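Note that this complex is displayed minus one protein chain, with the remaining chains in position.
Read from first to last, the chains carry the letters A, B and C; within each, the first residue is number 1.
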Amino acid sequence: MQAASTWDWTPGKKTILEDATACSSEYEWMQESVASPDGESLAAIVKLGDEEFTMCVNGEPWENVFEKAWNPKYSPDGRLTAIVMTDMAWTVAIEAEAWEETYDFVWNTSFSENGEIVAASIQSEGRYGWNVDGTPWDELFENANNFVLSKDGSATAAAVQVKSLAQADIAGFQSGIFSVAVGGVAWDSIFMNCWTPAFDATASKVATAIRTSLYDYSVAVDGKAWPASFACVWEPAFNPATGEVVAPVRHQGAWGMAQDGKILWKPAFFQCWRPAFSDDGKILAAIVAPEYGKFTVAVNGRPWEAMFPVVTDLVMSPDGATIAAQSSEDNVNFRIMVNGKVWNGTYDMAFGPVVGPGGNVACRVEKAGKQAILLNGKAYPESFDQAFDPIFSPDGGKVLIRGVAGGKYQRIVAEAGAFKG
Amino acid sequence: MSTIADRRIEDAGLEAGIARLTPEKIKKTIEAVLAGECGARLKTYIETCVRCGMCAKACHYYMSHKDPSYAPVGKVKQTMWEIINKKGDVTPEFIHQCAQVAYTECNLCRRCMHYCPLGIDTAYIMSVVRRICHKLGVTPQYIQDTAHSHSATMNQMWVKDDEWIDTLFWQEDEARDEMPNLRIPLDKEGADFMYSVIAPEPKFRTQLIYQAAYIFNAAGLNWTMPSFPGWDNSNMAMFTGDSEIMARIERQHFEAAQRLRVKRIVMGECGHAFRAVYDMGNRWLGWKWHPVPVVHSIEFFWELLTSGKIKIAQKYPGPVTVHDPCNTIRGRGLMDKLREVVNMICDGIVEMHPNREHNYCCCAGGGVINCGPPFKNVRIVGNKIKAEQLKATGVKTCVAPCHNCHGGLDDIIHKFDVGMELKFLGDIIYQCMEKPEAE
Amino acid sequence: MLKKSLMLLAVAAVSLCFFGPAAFSQEDMKNVPNEVFGAPRRPAAVFPHDAHNEKAQIEDCAVCHHGGKDGKMDKEDMTAGTACVECHPVAGAPGQTSLMRAFHKQCVGCHLERKAGPVACGQCHVNK
Partner (left out) sequence: MNQLYDLAVGPLTWLAIGVFVIGSLYRLAAMYAMAKKKDGPYLTYMSWRFSLRSIMHWITPFGSLGWKENPALTIVTFIFHICLILVPIFLMSHIVLWDQFKGISYPALPDGAADLMSVAVILACLYFIWRRVSDPTVKFVTSCQDWTVLILVLLTFCTGFLSYHQIGSSLVMTTLHILCGEAMLIAIPFTRLSHMIFGLFTRAYIGSEFGNVRKARDW
């Protein structure tokens, strides 16, 4: 989430809504609420009547009403979107304005990092593709999934089915029917499977995990497969500095990391996935399991000492100096790990650490049904029935806390010193 | 006495598969699987089996045919022993036989483990045979197609991303006629549980989604379903021997739950899906236990009924019998809870014998029913013993909390004129519960 | 080996002159006496004393009727006339060889060594 300096960063608490469930129109029900990035608004889908759905923002419903609405999301620049249906046709509504183009189905609303570009997956007459800011791909496909939007929003890609397949035609499938389409144009090369395409830093190249036969896995970059194949691969990632591509690979029963088809981290792990780079490409981290049932984070191939049954939500600061993740045991006893050190508290749930400028780490956690915000291991004294993920101020010195407590929706700007718990 | 060679069945997948094989490829592949993926378990199982034949009576195929080549040990003899004795020097035709035995004549139900004094896991040995067949590209056409679907769409039935969501909206609409404020909450972060189903539910058995949604709404539960891939908990790749795709599906399923920050995963009434999620996928992925607790519908309904969140208005009439699905009974020990649930919702149980962990398999599981029409007759005739078991109860209703079991039992009920109706727990609960809107 | 045997023979020959009479006093012996075992579980071992010794060319009593001290056998010490059980109690104790073991070692041991004479159980403990 990109915080803007224009937001109100005056430390202190502001009650935005005395009643978070209030709406000036009478409604049958209100659904789960979403908070705007700047914390000034709280929105939720409300059902006003038969086939009458809309968004209610800070107690005021949109003027437009739709037959259906779902997937409310704020863009990073604070625009409220929802996927809506009118006359059986679907589209995306942004701040109450629906795109003119409608489709047989729309889902997967996505945003560029700065929020300026809004894109969504569409299906029109059984053909699939991306729609960016209301404009669909020129060519749609028989099927498309694994949709991905570049960080800057300038490019879209998806795994697409480029050949038709008769029912139960296993030979046809094995000869390859999938490819990757970038901006609606499919690669010439066809594979059995394409998964998890990813853009490079300049949004000009795409790498994807592929399966070329029932047992041969590899990575294709701009349609060209690595010469080497592996027993299995997971999601590839581009080195933002050099453009090299890495992907976790399985070789002789163990997982390691390959770069451009050659082994980078010796396959010695029970698991290795979610590779992440620092901006300078010098630090590569991934979630790994050095032993069976014991997970941690490996940085440039070296695992942290602290190991837990489950590790998820790996995040890294752009400079690579701060790497955080969360761990759990049987989906409880959640802990936050930062650079290999484990914070003291354990929680019933953690919602993924957030790394801020300057290497501070914040996280929303839940204990006994109450949610709280942690900064560098210490909790903000107030807890919420429902909170939203913390957002750092541009200088990293303050944390924006958003949450509903006692029915009130509050917006709190907290300085580091305020986290005492 | 016959052997597998005497009952060869033509299948497009198997024929095309063996047509591609050469002796060199077979030997190389077998050696790679045995050396690379098998260890002390397979070695001790093969070596210490004393060939006593006690396991014969465990297998419904054997009990139905009384033919030694259907006994668990007979199946091992016709496949794995031969493979090991000949060090992989076997013919393509032999691989066809291996595939037919392992995919279509063994349900991996594990009943034979209650018969082997040495604790030899025949289901595991058959899984290794399947793994070899998969690695050789010799798999029955229809189950391979579902494995392809899994790989391409992360669900078993080629359901596209939007079709899933659309189906949920449709069922939500349908159910709102009955319960106007009913919701199927999509992507609700932090819900108490994520409900996952198998792809045949949105494809063919949408009423099950309807019923589940109705029950959860009536009970006032905090639940969700993912709008993105990971919603399907079934896993046919596990049964073709494609461990890599098996694991990819399970990763997607667990990560869906993790992404939604739910406390638990509640699974619909499916057995093999439960096995994949509870016992298999997590291991291949390196998680010793499942990263998010996994609860089968049997147990979940038990919780709802015992906590009073749902109440039964009137019990389902007439005594019923209970079928124990292998993957939730032998695989998870839910036999007591299953009976408690059935007793709470039905007018008593007439037990089949044997029952509980010792119950005969439905003969559909383990991917056998998914191998499709070519093998259907063998599968049905091979479970005469189950039909007799059903008949002997004398009741008109059988509760079977598993999709595959429904498929398998339905077939034998028709073939052998058992005259019995099959019910999911959800069917009966939905039918018999106190309905808030009805008042 | 040969040297040792010659030595033994020489010793035996000399001894015979002194102790000969005592040795011949067991001419009626057909079995190893086993009464001392109380309720023996096998028939008494067949042992025609004189015929055996003649066949085996044993002339020195001490070859079998040895003496000993502190658990060490002494082949110089002739003990004919002393009941075996006096030194080899039925129930062996630390430092003492039990009677049964003494008999078995004495007989079978020698037979094995000389590669002659009965060695298997049933060859001596012949059922009636």
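We take it that a residue touches a chain if its C-beta (ideal position, glycine included) is under 8 Å from a C-beta of that chain, and two chains touch if they have at least 3 such contacts.
Predicted model, so just to flag it, every value in this text is computed and none were measured.
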item	value
Visible contact partners (per top-of-document touch definition) of the missing chain	A, B, C
Given B:Lys309, B:His358, B:Lys376 or B:Lys391, the one touching the chain that is not displayed	B:His358
Options B:Arg20, B:His114 or B:Lys311, residue touching the unrepresented chain	B:His114
Residue in contact with the excluded chain [from B:Arg176, B:Lys203, B:Arg259 or B:Lys288]	B:Lys288
Residues in chain B touching the chain absent from view	1, 37-41, 43-45, 47-58, 62, 68-69, 71, 73-74, 77, 113-121, 279, 283, 288, 329-333, 335, 354, 357-358
Touch list for chain C against the chain that is not drawn	41, 92, 97-98, 100-101, 104-105, 108-109, 111-112, 115-123, 126-127
Absent chain, residues of chain A that touch it	270, 292-293
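We take it that only the chains that are shown with their structure count from here on.
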item	value
Whole-Å gap separating chain A and chain B, where each centre is the average of the chain's CA atoms	32
Distance from the mean Cα position of chain C to that of chain A, given in whole angstrom	95
Separation of chain B from chain C, taking each centre as the mean of its C-alpha atoms, in whole Å	77
Per-residue overlap in chain C, given as positions that touch at least 2 other chains	none
Footprint of chain A on chain B - complex, ascending	12-13, 16, 36-37, 134-135, 137, 141-142, 144-145, 148, 151-154, 160-162, 165-166, 169, 180-181, 183, 185-190, 227-229, 242, 244, 247-248, 251, 258, 261, 263-264, 285-289, 291-293, 372
Partner chain B, residues of chain A touching it in the complex	28-29, 31-32, 68, 70-71, 104-105, 107-108, 121, 123, 128, 143, 145, 161, 167-171, 173-174, 178, 192-193, 195, 211, 214-215, 217, 231-232, 250, 252-253, 269-271, 273, 289, 292-293, 295, 309-310, 312, 328, 330-331, 348-349, 351, 366, 386
